Every structure is written in structure tokens, then in C-alpha cells.
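Of the protein chains in this complex, all but one are displayed in their positions.
Moving on to subunit A:
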């Protein structure tokens, strides 16, 4: 199977609905909190890399995409999948390692979803960037207006494959949007400890790639920047590198126990005050459009939806042992 999604009729998505984007951010937050609990409880398998605090980026970017566009994610990717519209039951079952999971239990968090053109969620930092560029090249070869988006963290700029791809994408004017979620941390290191400077824009500019810096905790700003980048790419204007500043409010990853890593308290307080969900709630138009009861109803719906997905995952059987050896080789078509 290649791409299961038929090209959208229109190359332009509808203008993003602020309430829908808010609800999507809430769903990601509720999901992530629940997955951390269930990892500690031993029901979710593998490592969990929580996306808490970065929800505005996935939601704002995906609001700018059509069905025909492609997405490449990485191990901190639950938020991207949910924002893209990946089926929550299949996603949750995959994180439980069950047969009904998106990838039959083989991937855990490193999911693919052909229904939504989520090509991969790589476990290798930076490796998804050339893959996304290849999807962009495919659209260019076919003369289709699709774009390709790769989500990366600030740590991915340490990868040579990313720099190589930026050069080629600029020269070949690939319809590629790199979304760098600059959350300040790369595994155990703070970015300023290992990079020559904290702004990443100049790295992209050095490759002659259009670079845009935005507040990644402001979903409207993200949606606008993504919309502009996608429109430019669709029109043959080449790639954009979006640096969305945000913060890793929890930790790099957890297995049985949440990671004990500590954040500077003043830094944490400053970013908590700019929580993307609270920020959206208090900004126009939601400030005027949603009552407190409306907001509570959105949270309640998210909790119910996540619990339903958890129950579905729990009731799905484990994959049969013989499934371990399937899908090593693609069948001849």
C-alpha cells in the first residue's frame, strides 16, 4: 500500500476553527497525562515521551494541511498523530502493544498511518527530515500540490542528515516545511550547552532556506506561520524552516517511573504561565466565544474519549506470536 488518501479537492484547507483547535489541544493534553499514568501502571509499553506543553505546534501546523499532504514525526509524536486525526483507538492500542494497534503492535510510539499520510515516526533524531523531503520530491515529480511536513526538535539540528537535506531542499525548491519544536532540551542536555547559539534560524538561513521564528505556545501564531509556509511550498516557492519556541514542561521520557529530571523553577514558572491551552483560552476569540461551562465540557469530552480509547485498547488481544515474522518483506504486488 502506498498512499491510501485521495488528494483533496481543494489545495487549501478551510480556515482553522479556533474552538476545534482548542479542543484538539485539550485532547492531546488529556491523552498524554493518561498515557504517562498508564505507563507507570505498566499498561502502556516502551518509553513514553510526553508532548505536554507543546500542543499548540502540532495543532496549529496540522490545521494548515489537507488530506493529501504528508507528515513525518518522531518518538515524541502522539500530539502530531492526534492533531492529524489518526484514529485514537488504534493509536492507543498501538501504545498498549495490541493487535488492534495502528501497526499491529510492532511500532509502539513509532507509528505510521497511511490513512492520514503519517509516513513515519522515527526513533532516530533528524532521520525523518530527508524522508519528508523525499515525500516532497514525490509531489514535485508528479506535479501534485501536496506538501510534506517534518516535525523535529532542537536536538535534530545536531544531525548532519538534517543539514544535508536543507541544502538539497533549498536548491531543488522542495515543497517541504520543517517545524522545529525548540523546547530547550535535547535528551539530557540544555540546548545552549551544546549549540553555538540558541536561535536556530541562522542555521536554516545558512542553507538559504526561508526561516521563520514564532511563539510555539500561541496556536494562532503557529497556524498562521504554517499556513504561509504551506501556501508558499504549494506554489513552488520552496521550503520553510519554522522555529517554534516552546518548552519541555515534563521530561525527556519515562519507562516505569517518570524521569526525575529537574527544571529551573523560575524558568518552569514562566513557561507554565504561558501554557498553550490557557493562552488560547484567554485570547480572543475564545475568551468571548466560550463560557467556563463550555470549556469544562470540552475537557470532559476529551476525558471520555480517551477513556473509551483506553478501554478499547485493553479489550484488544495481544498480537499472535507468529506476527513477529510478518511484514519483514513486502509482497510482490
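A few remarks follow.
Here is the rule we go by: contacts are C-beta pairs under 8 Å (C-beta built on N, C-alpha and C of every residue); 3 or more make two chains touch, one makes a residue touch a chain; residues count from 1.
Note that contacts and distances are computed from a predicted model.
Hidden from the displayed complex is a chain whose UniProt protein name, among "DNA-directed RNA polymerase sigma-70 factor", "DsbE family thiol:disulfide interchange protein", "Gliding motility-associated ABC transporter permease subunit GldF" or "Pyruvate dehydrogenase E1 component subunit beta", is "Pyruvate dehydrogenase E1 component subunit beta". Checked against the full complex, the one of A:19, A:168, A:212 or A:295 touching the unshown chain is A:168. Within the full complex, the residue among A:36, A:52 or A:119 touching the omitted chain is A:119. Here one chain is not drawn; of A:23, A:137 or A:157, the residue touching it is A:137. The omitted chain makes contact with subunit A at the following residues, 1-3, 70, 72, 101-107, 110, 112-114, 119-120, 122-124, 127, 129-141, 148, 160-161, 164-165, 167-168, 171-172, 326-333.
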